[in-house]
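Incomplete set of chains, arranged as in the complex.
Letters are used for the chains, namely A and B, taken in the order the chains are written, and counting of residues starts over at 1 for each.
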Amino acid sequence: MSNSNYDASVLIEALPHIQKYYGKTVVVKYGGNAMINEELKDAVIHDIVLLSLVGVRVVIVHGGGPEINAMLKKIGKKSEFVKGLRYTDRETMDIVQMVLCGKVNKDLVTLINHAGGNGVGLCGIDGGLFQAVRKTDEDGTDYGYVGEIRKVNPEPVMDMLESGYIPVISTVAQGMDEDTGYNINADLAASKLAVALQAEKLILLTDVRGLLLDRNDESTLLPEIKVSGVPKLIKDGVIAGGMIPKVDCCVEAVREGVRQANIQDGRVAHSILIELFSDNGVGTMFF
Amino acid sequence: MSNSNYDASVLIEALPHIQKYYGKTVVVKYGGNAMINEELKDAVIHDIVLLSLVGVRVVIVHGGGPEINAMLKKIGKKSEFVKGLRYTDRETMDIVQMVLCGKVNKDLVTLINHAGGNGVGLCGIDGGLFQAVRKTDEDGTDYGYVGEIRKVNPEPVMDMLESGYIPVISTVAQGMDEDTGYNINADLAASKLAVALQAEKLILLTDVRGLLLDRNDESTLLPEIKVSGVPKLIKDGVIAGGMIPKVDCCVEAVREGVRQANIQDGRVAHSILIELFSDNGVGTMFF
């Protein structure tokens, strides 16, 4: 990590930015390439540890699709999707829970600890953090053990933050209607947790640049947009497809009291630091 | 759980026992039949929740051999053992971590929460609770990713207890020498945690009655023994085979400041309550 050209005096540039986030809560939904590419992963982890050190109350929420797929494949089970969501039968649910809470989560905590942070990994079951019921659609679509969050109890996360830990949260919820864990959407979980913590910022790390006015031209990136302007963009087709649920998470968070929500490019190294601690935003900010 | 013949006045019998453990720490190593049989499992969970409620600081440490075996089988991998320990290659270690931290741990927390307790599941990686190096024998035996605990940092567990949670601990350690998790022995982990917490009592739930002077006669159960008397019993062959490492855990705990350590019969329903809150001991107590 040493760099012969590094000049500590550059830290002064960060001063006003650090002051802005001091003591504030930032929830990072961690996923996509930033979670697969080792170098990007290392950058995210160090960003998180630095944030924690300079007084930001940072929380990581993670999913783990690729690792779940790999494990399912290993036991010879095909991943099935219904309306874009993983169909989660009993056996799949067990694998989801094992991979997320047992593998991805603890590996992230290990990395944080090795970087000098003090990580603790929880899932939505611990302390009743996320409580959910089975997801039901009006058309009767069955998703298996996919849950809809009905209650967020942020106490366990706040207790960890107070004790100085960096909480790392797996997106498995505790069943309210059945004696089971539920597979829940990580973007939604991050959004709802940000609301429950009344966070300053929600960051969704994705594999896109942000909202582009012209999908084929990255120079048309929309750096920021008021949530009131979103419906028009959907109508105009600027926000479409897989972006819609992500944008919804941002809009919902801001409407419920989170000051800013970002959809940003996790493929850029240290994009979290760049977004928070410089004038150069990364991706699109909803406010 | 309702019983028409239950008479609340019997609670008075428990009074002096509850007084004895009020505010004290009890570490329960949970395993064996008590973890497989649904009825016994339910009894253990309710015992734990009750202990927590009446002011005992209770901590559960668990392994999960059968569930690990089942998962290994599912991916078509054979369980191998070296000198009685599971040989843990890279792939096995991943399964161990997933099953313990992701499945067994969270299922236990779910049960605790459903019984009205407030459980939080951690493993040795969280907050650097258990830190280990690769186990090495003088004869060069290789166990793979089996670890020897070198450092116990009880802070995360104490923080949870202070915040009113029931900590449930998976026996995976954070590597000090390599960037990996390690598979660690649950009896040993429970013993070392009990020492770090300066617990009042360590309870090892097993599938035996306790120490029997005559292995074939349960009426020869030794209800209690001073740790100074253990060497003679080993010499006499009363303590032998698989009992030796369990007894060592108890002896070590007591020598390092735990007031009492029990090897007790997890096949008896509510054996924890019976041991702590009545005059009838269950199994053998080391002091």
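As a convention for this text, contacts are C-beta pairs under 8 Å (C-beta built on N, C-alpha and C of every residue); 3 or more make two chains touch, one makes a residue touch a chain.
These figures come from a predicted structure and were not determined experimentally.
K.L.:
Shown here are 2 copies; how many are in the complete complex?
P.N.:
Identical chains making up the full complex: 6 copies.
The rule we apply is simple: only the chains that are shown with their structure count from here on.
K.L.:
CA centre of chain A versus CA centre of chain B: separation in Å?
P.N.:
That gives a centre separation of 35 Å.
K.L.:
Residues of chain B touching chain A in their complex?
P.N.:
71, 74-75, 94, 97-103, 105-106, 109-110, 113-114, 118-123, 125-128, 156, 159, 163, 165, 172, 174-175, 179-181
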